[in-house]
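With one protein chain removed, the remaining protein chains of the complex are shown where they sit.
We call the chains A and B, going by the order they appear; numbering starts again at 1 in every chain.
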Amino acid sequence: MSKQTPLLAAANLSLIRGGRQLFSGLSFEVAAGDLVQIEGCNGAGKTSLIRILAGLSRYGFEGEVRRSAAILYLGHHSAVKDMLSPRENLAWSVSGRGQYSIEEIDQALETVGLYGYEDVPSHALSAGQHRRVNLARLFLSDCPLWLLDEPFTAIDKAGVHSLEKLFVTHVRGGGAILLTSHQALALDYPVHSLALSTAEAVV
Amino acid sequence: MWSFFHKLGSPPWLYKISGSILRWLLPITLVALAVGLTWGLLFTAPDFRQGNSYRIIYIHVPAAVVALAGYYIMAIAGAVSLIWKMKMADVAMKACAPIGAAFTFVALLTGAIWGKPTWGAWWVWDARITSMLVLLFLYLGVVALYEAFDNKEAASKACAVLSLVGMVNIPIIYKSVDWWYSLHQPASIKLTGGSTIDSSMLYPLFWMIASFYALFACAMMLNMRVEILQREARTGWVKRLALGGASRGAKS
Partner (left out) sequence: MSASASQLTTAQFCARLLRRQLVLAVRRPVEIGNPILFFAMVVALFPLGLGPAPGQLSGFAPGVLWIIALLSNLLTSDAVFRGDFDDGNLEQLLIAPQPLYLSVLAYIGAHWIITGLLLALVSPLFAVMLNLPAQAIWVLVGSLLLGTGTLSLLGCIGAALTVGLKRGGMLISLLILPLYMPVLIFGSAAVKAAVLGNPAGPYLAILGGMLCLAVALAPFAVAAGLRISIDA
């Protein structure tokens, strides 16, 4: 792990949900260039952890999270409004970062394979296409730290491949990614693993 | 000072200390209530206009006073839980709501019973009664919100926000209702207006108000102890407590 100041530092995170200790004493740091995959079976607390790291969960856990970089978080929900077109969804995003020109947005949509769908109302798109609109945010983002919860859900093979390529480009360019996924990543880049089970794994 | 604050946040300590406080506070409260009731109901002079029916103020007024104070206690506990994330403040707030609602209900009920001989109707839209009714709604809102959440931690935080909102609104609601009543009832009988009440009637009233505060404190501590045990049911100290109690029960 690199010695520079970490983009994200978690110290002594413990979480008890429904009377079960999901994790305890979890400490790790994520620095520029890190690609971390959070692993664990269903119910191990992957989503809970990523929501704590993003700052969405503020109660019910112990420990401290220090965020020193802008964060892009993509969760289970696609954050796509049915009544808005993909273009409008991205242009009026509620995430509060950056203003993008229509050209930039259309280019991002083209990259995720939605060329020709820019102006279609989103309720006419499939679930997978909703996910793609959501993933287009990654291509527009200038946030160094990405927190992605199951980014490959409902994405076809070609989509997965181009996402993986994007991940490598992002971390090579000084970004960092923390993601949960049940499938192994096929990247020519070192992937740290953060296993959530009874024992904690330090990255 | 800080260590005391820290201790206050520790469930076993709070459980122990509230137990030893209750051991003497509960008997004192019951005796004080009995003394106050006897004093108020039997040893004060009857009112020259209302006769004996006025004596219900020895329950009505203390219940109303403590019900209102209870809302503020709840809101302050809520604020402490939001600001310092103190879990025992959550417990205090949660314990307050049903007790406060019960006191408010007692105040409303005694008000209605008092209303029948004085106004000739069980329910009159008097400013105080209406405000009390709104207070009951505010309490029940907190109780309902708490019960609606599955995640009890989130429930406590949501109730804390709601009770703070209510705390800001209570003076506004009371003033509005007062003003509304004065608009619609320009010249009606004013029973409690002005301090024409004789001091021989006033002393037992103060006594009863103090006793009701003590009663509120007792009820709240009892309620908090149950809540603490429920929340901490899986921890070691509660298990030891349960086992210890069982073995002591077996010995005796």
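By our rule, a contact is a pair of C-beta atoms (placed from the backbone, for glycine too) under 8 Å apart; a residue touches a chain by one contact, two chains touch by 3 or more.
If you're wondering where the values come from, they're calculated on a predicted model, not measured in any experiment.
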| item | value |
| --- | --- |
| Chains in view touching the one left out | A, B |
| Among A:22, A:108 or A:179, residue touching the chain not depicted | A:108 |
| Contact residue for the chain not shown (choose from B:34, B:154 or B:226) | B:154 |
| Identified contact with the non-displayed chain, of B:8, B:86 or B:140 | B:140 |
| Sites on chain A contacted by the missing partner chain, in the whole complex | 54-60, 70-71, 73, 75-84, 88, 92-100, 104, 108, 139-142, 166, 169-170, 173 |
| Footprint left on chain B by the chain that the document does not show | 82, 134, 137-138, 140-141, 144-145, 148-151, 154-155, 157-158, 161-162, 164-166, 168-169, 172-173, 175-177, 179-180, 183 |
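As a working rule, only the chains that are shown with their structure count from here on.
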| item | value |
| --- | --- |
| Chain A - residues contacting chain B, complex | 19, 59-60 |
| Touching residues on chain B, where the partner in the complex is chain A | 85, 151, 153-154, 157, 234 |
